[in-house]
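Only a single protein chain was left out; the remaining protein chains are all shown in position.
Moving on, here comes chain A:
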Amino acid sequence: MSQMITIQVNGESFTLPAGSSVSNLLASIGSEQESVATVVNDQIVRPDNRASFRLKKGDRVEILIFAGGG
(Lines give C-alpha, C1' and ligand atoms only; values in the text may rest on other atoms or scores of the structure.)
Protein backbone atom coordinates (compact mmCIF):
# COMPACT_ATOMS: atom_id res chain seq x y z
CA MET A 1 0.00 0.00 0.00
CA SER A 2 1.37 3.39 -0.95
CA GLN A 3 2.25 5.96 1.67
CA MET A 4 -0.34 8.67 2.28
CA ILE A 5 0.24 12.40 2.79
CA THR A 6 -2.03 15.04 4.27
CA ILE A 7 -2.41 18.41 2.59
CA GLN A 8 -4.80 21.36 2.93
CA VAL A 9 -7.34 21.76 0.13
CA ASN A 10 -9.44 24.94 0.27
CA GLY A 11 -8.70 25.16 3.97
CA GLU A 12 -9.61 21.56 4.82
CA SER A 13 -7.40 18.54 5.49
CA PHE A 14 -7.19 16.07 2.64
CA THR A 15 -5.30 12.78 2.47
CA LEU A 16 -3.98 11.32 -0.77
CA PRO A 17 -1.20 8.95 -1.90
CA ALA A 18 2.35 10.30 -1.75
CA GLY A 19 3.56 11.32 -5.19
CA SER A 20 0.12 12.52 -6.31
CA SER A 21 0.03 15.39 -8.75
CA VAL A 22 -2.33 18.36 -8.87
CA SER A 23 -4.14 16.55 -11.70
CA ASN A 24 -4.59 13.48 -9.46
CA LEU A 25 -6.02 15.73 -6.74
CA LEU A 26 -8.52 17.33 -9.14
CA ALA A 27 -9.65 13.91 -10.33
CA SER A 28 -10.08 12.63 -6.78
CA ILE A 29 -12.30 15.54 -5.72
CA GLY A 30 -14.32 15.48 -8.91
CA SER A 31 -13.50 18.94 -10.22
CA GLU A 32 -11.96 17.88 -13.51
CA GLN A 33 -15.17 18.82 -15.33
CA GLU A 34 -15.04 22.40 -14.04
CA SER A 35 -12.95 25.34 -15.15
CA VAL A 36 -10.75 25.76 -12.11
CA ALA A 37 -7.63 27.65 -11.17
CA THR A 38 -5.13 25.85 -8.96
CA VAL A 39 -2.79 27.51 -6.51
CA VAL A 40 -0.25 25.63 -4.37
CA ASN A 41 1.36 27.56 -1.52
CA ASP A 42 0.41 30.85 -3.22
CA GLN A 43 1.98 29.75 -6.50
CA ILE A 44 -0.34 29.47 -9.51
CA VAL A 45 -0.12 26.04 -11.17
CA ARG A 46 -1.19 26.33 -14.79
CA PRO A 47 -3.23 23.55 -16.44
CA ASP A 48 -0.23 22.38 -18.49
CA ASN A 49 1.81 21.85 -15.33
CA ARG A 50 -0.78 20.09 -13.20
CA ALA A 51 0.16 16.55 -14.24
CA SER A 52 3.83 17.05 -13.40
CA PHE A 53 3.38 19.13 -10.24
CA ARG A 54 3.82 16.71 -7.31
CA LEU A 55 2.17 17.56 -4.02
CA LYS A 56 4.10 17.36 -0.75
CA LYS A 57 2.96 16.83 2.82
CA GLY A 58 1.56 20.05 4.25
CA ASP A 59 1.00 21.80 0.91
CA ARG A 60 -1.78 24.38 0.88
CA VAL A 61 -3.87 24.00 -2.25
CA GLU A 62 -6.59 26.36 -3.42
CA ILE A 63 -8.99 25.22 -6.13
CA LEU A 64 -10.98 28.19 -7.40
CA ILE A 65 -13.84 28.74 -9.79
CA PHE A 66 -15.69 31.76 -11.13
CA ALA A 67 -18.92 32.37 -9.28
CA GLY A 68 -21.41 35.21 -9.39
CA GLY A 69 -20.09 38.60 -8.32
CA GLY A 70 -20.63 42.27 -9.02
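Operating definition for what follows: a contact is a pair of C-beta atoms (placed from the backbone, for glycine too) under 8 Å apart; a residue touches a chain by one contact, two chains touch by 3 or more; residues count from 1.
We adopt the following convention: contacts and distances are computed from a predicted model.
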Per UniProt record, name of the chain withheld from view ["Heme exporter protein D", "Ring-1,2-phenylacetyl-CoA epoxidase subunit PaaC", "Thiazole synthase" or "ABC transporter permease"]: "Thiazole synthase"
Residues from chain A at the interface with the omitted partner, ascending: 10-11, 29-31, 33-37, 39, 42, 44, 46, 62-70
